[in-house]
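Here it is, the structure, as structure tokens.
A protein chain is absent from this complex, but the other protein chains hold their places.
Presenting chain A:
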Amino acid sequence: MSAAADPEALPGGLQEIADDFAALSGPDRLQLLLEFSEELPALPARLAEDPGLLEPVPECQSPIFLTVEVDGAGDGQPAPPDAAVRLFFSAPPEAPTTRGFAGILAEGLDGSSAETVLAVPADLPLRLSLEDQVSPLRLRGMGGMLGRIQRQVREQTGA
């Protein structure tokens, strides 16, 4: 069944990621989260050199910053709903769990349309089969990231 045919499915590439987690045993789920942490792309130089452009996520237990760019937005002009969304994250290597969550969002949503990103349900952190491995406080931190991403997308699309 394709993702589009299932109204319950997560948008973007997130359902495939959720399925991958669900198929694994507990310890292997942590290992997969670690891989997402290691694969989180570095910030492009223009953002790394100007950290003021990034928004902090105080819900997370570790320092993480993110920013969102919607293609075509700017100069007071909102971007259309099908415009592509670019996600950028910065989190230190000593915060691997936080980096892992950022890696999931980057892998699952970077390059998706604005309407796809806005369609991600708020309970995403609870649909990754990680509740037994990761404390609820941490999962709430991932929700904090998602909420900030969606708010920035709304601001740039006027949605």
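The rule we apply is simple: a contact is a pair of C-beta atoms (placed from the backbone, for glycine too) under 8 Å apart; a residue touches a chain by one contact, two chains touch by 3 or more; residues count from 1.
Just so it is clear, contacts and distances are computed from a predicted model.
J.: Among "Nickel ABC transporter, permease subunit NikB", "Sulfurtransferase", "Cytochrome bo(3) ubiquinol oxidase subunit 3" or "Succinate dehydrogenase / fumarate reductase iron-sulfur subunit", find the name that the UniProt record gives to the complex chain excluded from display.
T.: "Sulfurtransferase"
J.: Kindly state which of the options A:Thr67, A:Thr97, A:Ser112 or A:Gln156 is in contact with the chain not pictured.
T.: A:Thr97
J.: So that we can see where the missing chain sits, which residues of chain A does it touch?
T.: 26, 30-31, 33-34, 37, 58-63, 93-98, 100, 132-135, 137-138, 140-141, 144
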